[in-house]
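Below you'll find the structure I mean.
Only one protein chain is missing from this complex, and each of the others stays in its spot.
Labels for the chains are A and B, by order of writing; each one numbers its residues from 1.
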Amino acid sequence: MSSAAGARLPGRIVLFCVFGFLYLPIAVLVLLSFNEAGLPTTWSGFSTKWYVALAGNSEILGAAWNTLVVAVAATLISTVLGTLLAIGMETRRRKSTGLEALAFAPMVIPDIVLAVALLTFFSRLNLTLGLHTIILSHVIFDLAFVCSIVRARLKHFDYSIVEASRDLGASGWTTFWRVTFPVLLPAIIAGALLAFTLSVDEFIIAFFTAGAGRSSITLPIQIYSMIRFGITPEINALATIVMGVSALALLISQWVNKEQMS
Amino acid sequence: MNQEPTAQEPILRIDGLSKSFGPVRAVDNVSLDIQRNEFFALLGPSGCGKTTLLRMLAGFETPGSGRILLDGTDIAPLSPEKRPLNLMFQSYALFPHMTIRKNLSYGLEMERLAKTEINHRVDEIMAVTDLTPFAERKPEQLSGGQKQRVALARSLIKRPKVLLLDEPLGALDKKLRERMQLELKRLQHEVGITFIIVTHDQEEALVMADRMAILKDGRLLQCGAPEEIYEHPADRFVANFIGVMNFISGVVTPNGSFEADGLSVPMPGAAAGPATLAIRPESIAVSMNGGGIAGSLVDAAYHGLDRVLHVKIAACETPLQVRVPAHTSADLGIGSPIHLGIDPDRCRLFPD
Partner (left out) sequence: MSFQASRPNLLAAPAVAWLLVFMVLPCLLILSYAFFERGTWGGVVYDFTLENFQRVVDPLYAKIFLNSARIAGLVTLIAILIAYPAAYAINRAPKHRQAMLLFFAVLPFWSNYLIRTYAWIVLLNREGLLNNLLRMAGYDGEPLSLLYSEGAVIVGLVYNYLPFVILAIYSTLSRLNPELMEASRDLGGGPVSTFLRVTLPLTMSGVAAGGVFVFVLSIGNFVTPALLGGGRFQMIGNVVYDQFLTANDWPFGAALGMVLIATMIILLFLQGRATAHASGERAGAPS
């Protein structure tokens, strides 16, 4: 331990540089969103006018509403499916390689491939594209992440408390609601929050499965088209809000899931 | 400063060594001499500082103050890889990605020895430790006892001046542990290297060590041969920690007699005042025909070779433990009256 004390300084320098690299671009963005002039060239004073401008932009508000609809719906469905899948996988007698691969695939498959596959699939079925197709698609990877988080909790789960509950006279159903579920709840909430964040931020699959027309544009799609036109102070403000929401959801997720771990 | 001839000089002299972690004094001004070719045990309850002391010797902790003299030179400033002593880790710390042969040759490769020399020494150590059949296996393919031998061989192959062993038998089951205690002692004899072993198991220390040191809260309480410590513990803690001990509170009268309720033991020369009498279970005799201290049998535990009787006497809240041969007193029922005799010569007296 203490022979490593001398090695602390280089470690600190490394961490300082890496965290600088990770957070400097974000910090600049956040700072500029409060810049009166809005442009990176000069700082002309603190202002929240770009946030006010956002609030009056009906396109952005519409996209934000769509994003919320997609994220909430996809989160609800994927939390239920992902949790059940996690319990199912962890209580199997034997590990099934096929099942493992199926639950792992959504996390590693390149988004572009999944996106074009879904586009092809939905058009083959002559399904009208819209918010519902985005929701159907988002559930795929959302449920995989929920499943992996709940499984992590199940791995540390002491199954003897379930047996104790049965031994004390509770039925399987009662045992689930009074013993298993409360123990898993923090992981389920953490998984749901992560799924929500992923859905709010997801761009590629939404872009391919949204179809034409403004009615199904989500925030990331809106941001993408704005970015392609260049830098505007509104994007800075919007970006700051979106990142703030994600960071908050993750902080809560982390906090909830840690509470009972120790 | 020390001009004595080398044969008498300790191989390792620990001189006023201290180490604090924040407000905690993990090792508090410990001084010890360890003799050449000695099997030395550092014994104490967990948290007593014995592991910290060992890690300072190996170089993984920097001493707060004090010196570590190995053959007269202070090695405290040296980094671990430059110290001519080796540590056998509690977890064995075998490199999981290397074969047994690779694990064993690692330390010699670090000395940049010639290939042929390395191979020769690896073969030799594998023969001594019965590891030859496992040369090409990975550590995970070995049993606990085999891993332990690899860890030992990997340290010994460097021919260190002193080998440090951190709870070397802790991970083994009871049977294997007892066998390995003797095995370690035999090996130490064969290679002629000074061993310093850390353990919390007093029985293990008694069986293996030539001499041992008892530590508590970072301080050295007593150092000596096992018999000496067992027979003449320096204080109540040592007396209680090593083996089983009965304690009886009472007073020593001015005329040199230890008195408690219904019990009187002559202790000529003892200072008057409140005191505690300590006596081993095997030093108490049971007399069937009356006479001696009256008590009643509370419990009896059969241990195969002998039987431990728990006898309640008036002088003492907790029943005394009395060790008797198993074949005697078999017919005594719980609650039977019993009489005990105490041999004053085998008692220790600690003034309160």
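Operating definition for what follows: contacts are C-beta pairs under 8 Å (C-beta built on N, C-alpha and C of every residue); 3 or more make two chains touch, one makes a residue touch a chain.
All values derive from a computational prediction rather than experimental measurement.
Residue in contact with the omitted chain (choice from A:L119, A:I188 or A:I217): A:L119. The omitted chain makes contact with just one of the residues A:A53, A:V72 or A:I140: A:I140.
Touching residues on chain B toward the chain that is not drawn are 58-60, 79-81, 86-87, 89-91, 93-97, 106-107, 110-111, 138-140, 154-155, 158.
Chain A residues in contact with the hidden partner, per the touch definition given at the top, are 4, 7-8, 10-12, 14-15, 18-19, 21-23, 25-26, 28-29, 32, 39-41, 80-82, 84-85, 87-89, 91-93, 99, 102-103, 105-106, 108-114, 116-121, 124, 136-137, 139-140, 143, 147, 159, 162-163, 166, 172, 176, 180, 194, 197-198, 200-201, 203-204, 208, 220, 223-224, 227-228, 231, 235-236, 239, 242-243, 246-247, 250, 254, 258.
Criterion: only the chains that are shown with their structure count from here on.
Separating the CA-averaged centres of chain A and chain B is a span of 56 Å.
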